[in-house]
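Apart from one protein chain that is not included, each protein chain of the complex appears where it belongs.
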Amino acid sequence: MMTTETLASSAVTGSRIEAGPRGAKPKTLTIARVGVYVFLILAALFFLMPLWVMVVTSLKAMPEIQLRNIFQWPQQITFEPWLKAWDTACTGRDCNGLKPGFLNSVKITVVGTAISIVIAALNGYALSFWKYKGANVLFGLLVFGAFVPYQVVIYPLIIGMREIGLFGTFPGIIIIHTIFGMPILTLLFRNFFAALPPELFKAARVDGAGFWQIFFQIMVPMAVPITIVAVILQVTGIWNDFLFGTVFAGRENMPMTVQLNNIVNTTTGVREYNVHMAATILTAAVPLAVYFISGKWFVRGIAAGAVKG
Amino acid sequence: MAQLATAKEGGAVIKAASSSGRKPFRLSTLMSIVGTTPMIATAVGVFVICIIYSFVLSFTNSRIFPAFAAENFVGTDQYARLWSTGRWLISVNNIWFFGLLSIVANMTAGYLLAVFMDQRIKAEDWFRSIFLYPFAMSLVITGLVWRWILDPNYGIQATVRGWGFTEFAFAPLVNSSTAIYGLVVAGIWNGVGVTMAIMLAGLRGVDSEIWKAAKIDGIPAWRTYLFIVLPMMRGAILTAFILQCVGVVRVYDLIVAMTQGGPGISTQMPAVFVIQHITDRSNVGLGMAAATMMLLPVIVLLGVQAFAQWRANQVKEKA
Partner (left out) sequence: MTQHSVSIRDLSLNFGNVKVLEHLDLDIAQGEFIVLLGPSGCGKSTLLNCIAGLLDVSDGQIFIGGKNVTWEEPKDRGIGMVFQSYALYPQMTVERNLSFGLRVAGMKKDEIERRVSRAAEILQIQPLLQRKPVELSGGQRQRVAIGRALVRDVDVFLFDEPLSNLDAKLRSDLRVEIKRLHQRLKNTMIYVTHDQIEALTLADRIAVMKNGVIQQLSDPHTIYNKPVNLYVAGFIGSPQMNMLHGTLNGDTFTAEDGTVIPVGTYEFTTPAAAGTKAVLGVRPEHIVLGDDVKRMPFTQEIEIEIVEPMGSDTLAWTKIAGKAVTFRVDSDVHLAVGQKLVVGFDPARGSIFNSETTNRL
């Protein structure tokens, strides 16, 4: 028996369609598919749990925390811990909260990022196009530096900084961040410039442009994407730094991470866990904002930063 | 034909050799050197001189300040002392244990997550963001949060007990034999997203025709992932591995924030050991001996890498 439909189609195609499977294969939700989602959702819950705990703890008053249920949403939301963390939490005798640390971190991050990126871009450019004798050796040393444990060079740097009077000063911590950001950022820029068609550089030389002209007029405008990656890398890197801040920044320039750690570890008085968690969120806010705003760029930055070997 | 080259006044050629074959020194070369002065200073000043300085100090009995007088040189005494210091021996044990455990766990979990992410799932971007966001936060924050979560009196343990499971025990940080597992959990939470991202990029980079071929050959997906695709991702795996290694050797913030080396000295690590000895414990000589020991595995690893590369080049040249 033939329906009119098959008649029509057979008239066009000249072939008969037989019984059995035809057209798109029906989609079924297999157990494997469900398993994939169950696994991923469980994993996601594990990753989100600390953030949830941080937020709910920071919104609870101390008595509620003592009810011992860290996952529970606060019965009564209070922003008191946030205000305290920002404004009046104590580290030893100072009770100014995280505020000064925040400002210090902003200053260090902005200046440190700017300087280290300018230097790294110049390095990458010179290493790609203007190799002088020994440039490769220097680059090798720099790459080696990316792997050196900080502890190996930290003491000589303390001595050196002290000698030139920059230990515990703002310029001092900037120099330190520039030094330790240099290997990875230089690598980033070098790889970017080395991947450009070399003919672009040759064309600019035939056009008579020199070292600085090619850098500023040809290379810098082209390096915007890689600069964004470098900024993300360096902003999160400097903001999240703890070791250099502890050692080199000095009391006046103490960054937020160091201050946070001091607040949490202050042993005097009652431990105010809600204030601690509020302070933690406040300190994490900037890199988290960078992360969520930059999205895919952040992933690119990690991938780029990861290609070390 | 002996043409005398004329050095252009104020022009490009600064120093002109008299024979036509020698390469002239160009202004741009000078500019290149000037432009990279910070790099030269860093590469030589920090990554050569500072390391040598540390190395030399490790043969002295310097306390707070460097002491280079002849009587300060004590040979390898500091090393002998280092390897008989319990705190250091524990540090070394810990770094191996912590390193091995967290790298294996991190890589396994990272690859697993990447494989699951690779199943053409919905909301991939959401999952990716969730797995990766901890990496944006510093290890200090990671440490503080997990310390709170693992708090014996208010954390998970107390919460679950509050639900009625009164025997439930999960507070690794208070016990010196389990504290290091707490560190591993926190470290994985922070870093596994990165491994996942790198592995996922590696997976996506595998030639799609490999998949087609495996499908036609009727090889089940899990076998393809394990025996065909995984070996093809050497680059991604190596990248993730090196990243992990560097992170492990440098681990400092996490410990300071989470355990401060305790309970007792059960979670001491070399990085903490060095900092303690150049600050509070003011024993720079010993600290520098420890720092030199930290550099050793890095140099060995880089040496192996360089050798492997050299071998690869040799093979290539022969081909």
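Which chain is which? They are A and B, in the order written, and residues in each are numbered from 1.
Convention: a contact is a pair of C-beta atoms (placed from the backbone, for glycine too) under 8 Å apart; a residue touches a chain by one contact, two chains touch by 3 or more.
The shown structure was predicted, so the numbers you read here are calculated from the model rather than taken from an experiment.
For the chain left out of this panel, the touching residue among A:T78, A:N191, A:Q213 or A:N262 is A:Q213. When the whole complex is considered, the residue among A:R33, A:K99, A:K131 or A:R205 that touches the unshown chain is A:R205. In the full complex, chain A contacts the hidden chain through residues 197, 199-200, 202-209, 213, 217-218, 221-222.
By our rule, only the chains that are shown with their structure count from here on.
Once the centre of each chain is set as its mean CA position, chain A and chain B turn out to be 16 Å apart. Chain A makes touch with chain B in their complex at residues 33, 36-37, 39-40, 43-44, 46-51, 53-54, 57, 65-71, 119, 122-123, 125-127, 130-132, 135, 138-139, 141-142, 144-160, 178-179, 182, 186, 210-212, 215, 236, 239-243, 247, 257, 260-261, 264-265, 273, 276-277, 280, 283-284, 287-288, 290-292, 295, 298-299, 302-303, 306-309. Of all residues in chain B, those touching chain A in their complex are 27-29, 31-33, 35-36, 38-40, 42-44, 46-51, 53-54, 57, 65-66, 113, 116-117, 119, 121, 127-141, 144-146, 148-149, 151, 153-156, 158-159, 161-162, 189, 193-194, 197-198, 201, 238-240, 242-243, 246, 249-250, 252-253, 256-257, 260, 270-271, 274-275, 278-279, 284, 287-288, 290-292, 294-295, 298, 301-302, 305.
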